[in-house]
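Below: the structure, in structure tokens.
Note that one protein chain of the assembly has been removed; the remaining protein chains are unaltered in position.
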Amino acid sequence: MPINSTYYLFLSLLLFSIGIMGTLTRRNAVIIFMCIELMLNSVNLLLVAFSKMYGDADAQLFVFFIMVVAAAEVAVGLAIIVMMYRKVHSIDINILNRLKN
Amino acid sequence: MDIYAILFWMLSAMAVCSALGVILSRNPVNSVLCLILTFFSISGHYILMNAQFLAIVNVIVYAGAIMVLFLFVIMLMNLNADVEPQKGQLVQLAGVISGGILFLVVLAGIKAAKVESMETKSTDIGLIANLGKVLFQKYVLPFEISSVLFLSAMIGAVVIGTKDKTPAVTTEVKN
Partner (left out) sequence: MINYVYLVPLFPLIGFLINGIFWNKMPKTLAGLIGSGTILASFAVSLGIFFEVKSATFQGPVIVTLFDFIQSGKLNIPFAFQVDALSALFLLIITGVGFLIHVYSTSYMHHDEGMVKYFAYLNLFVFSMLLLILGANYLIMFIGWEGVGLCSYLLIGFWFKNRDYTNAAKKAFVMNRIGDLGFLVGMLLVLYYFGTLSYKDFFGQLSAAPANMSSVYGWIALCFFIGATGKSAQIPLYTWLPDAMAGPTPVSALIHAATMVTAGIYMIARSNVLYSLAPGTLHIVAIIGLATAILAATIAIRQYDIKKVLAYSTVSQLGFMFLALGVGAYTTAVFHVMTHAFFKALLFLGSGSVIHAMGGEQDIRKMGGLGRHMRITQLTFLVGCLAISGIPGLSGFFSKDAILTAAYAHDPILYFLGVVAAMMTAFYMFRLYYLTFTGGFRGTEDQHHHLHESPAAMTMPLVVLALLSIVGGYVGMPEVFSEHNLFDEYLKPVVTNFGEHHLAAGTEWMLMGISVAVSVVMIMVAFTMFRKPSFSPSTGLAKLLENKWYVDELYDSAIVRPIQSLSALLDRFVERMGIDGIVNGVGKTVKWGGDRLRLLQSGQVGFYIFIMVIGMVALFTISFFWVH
């Protein structure tokens, strides 16, 4: 059967909500970070699907920039997590609550 | 069933299963490996949609660089399945339910929306030459600024990551 574009929407949505469930369910900071990457990718997929739908190259370039930003974000985020680990020796987010009050 | 449909369903199944594997596995290393698999399947989707450049970049950047970083960090902290903390049952349930609700709401929204059909014939916009033209003509400024972004990210990561070299504070006792 021909590929309906709504299938791509559903797929992306499914991946996104799986990512959300992962973010909410896990306590390990690194795993949560990975689920965020999963969500970003689902959005990338959606954007590429749209670019094919409308024949617009801008969406693909936007995906490119999302990847750029994601890379920078991972670098900094992991640095922060490593530093916290050095101080507290744990990456359980229940313990990483220094932002309290 | 033409080849595209088969490939589509296969890749989709692979993506969903490995995503589930990411969030459900107890060993963080297993999560990373499942995520790499997810990225590969998404790249497969890109090739299916003839976004060749993006497919390659996805593999190189995401699966190649970012996931390697993740692996490094996990190995550094020596995480394995026994020390993995788990959230309480209630909280996990709440998380799953809210994710599910989000899924349903947006699903309903999509159902109500009008979506254009996708052309199944191949288009050329995903080719690297065409993308390159648009990138360097229309989006050259964001391109340059993203280099600044990288610079700041690099500096930030280095600054945050260095060990402090504060000397130990000693107090002299006068006698």
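As written, the chains take the letters A and B, and residue 1 is the first residue of each chain.
Convention: a contact is a pair of C-beta atoms (placed from the backbone, for glycine too) under 8 Å apart; a residue touches a chain by one contact, two chains touch by 3 or more.
Note that the coordinates shown come from a computational prediction; the quantities given were computed from them, not determined experimentally.
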- Looking beyond the chains shown, say which of B:27, B:52, B:98 or B:146 touches the absent one. B:98
- Task: Spell out, residue by residue, where the missing chain touches subunit A.
- Result: 20, 23-24, 27, 29, 32, 93-94, 96-101
- Kindly note down the residues of subunit B that lie in touch with the hidden chain. 87, 91, 94-95, 98-99, 101-102, 105-106, 108-109, 112
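The rule is short, and it goes like this: only the chains that are shown with their structure count from here on.
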- Message: Looking at the complex, which residues from subunit A come into contact with subunit B?
- Response: 1-11, 13-28, 30-31, 33-35, 37-38, 41, 44-45, 48-49, 51-58, 60-61, 63-65, 67-76, 78-83, 85-86, 91-92, 94
- Message: Considering only the defined contacts, which subunit B positions touch subunit A in the complex?
- Response: 1, 4-5, 8, 12, 15-16, 19-20, 22-23, 28, 31-32, 35, 38-39, 42, 45-46, 49-51, 53-54, 57-58, 61-62, 65-66, 69-70, 73-74, 76-77, 79, 84-87, 91-92, 94-96, 98-100, 102-103, 106-107, 110, 115-120, 123, 125-126, 130-131, 134-135, 138-139, 142, 146, 149-150, 152-154, 156-158, 160-161, 163
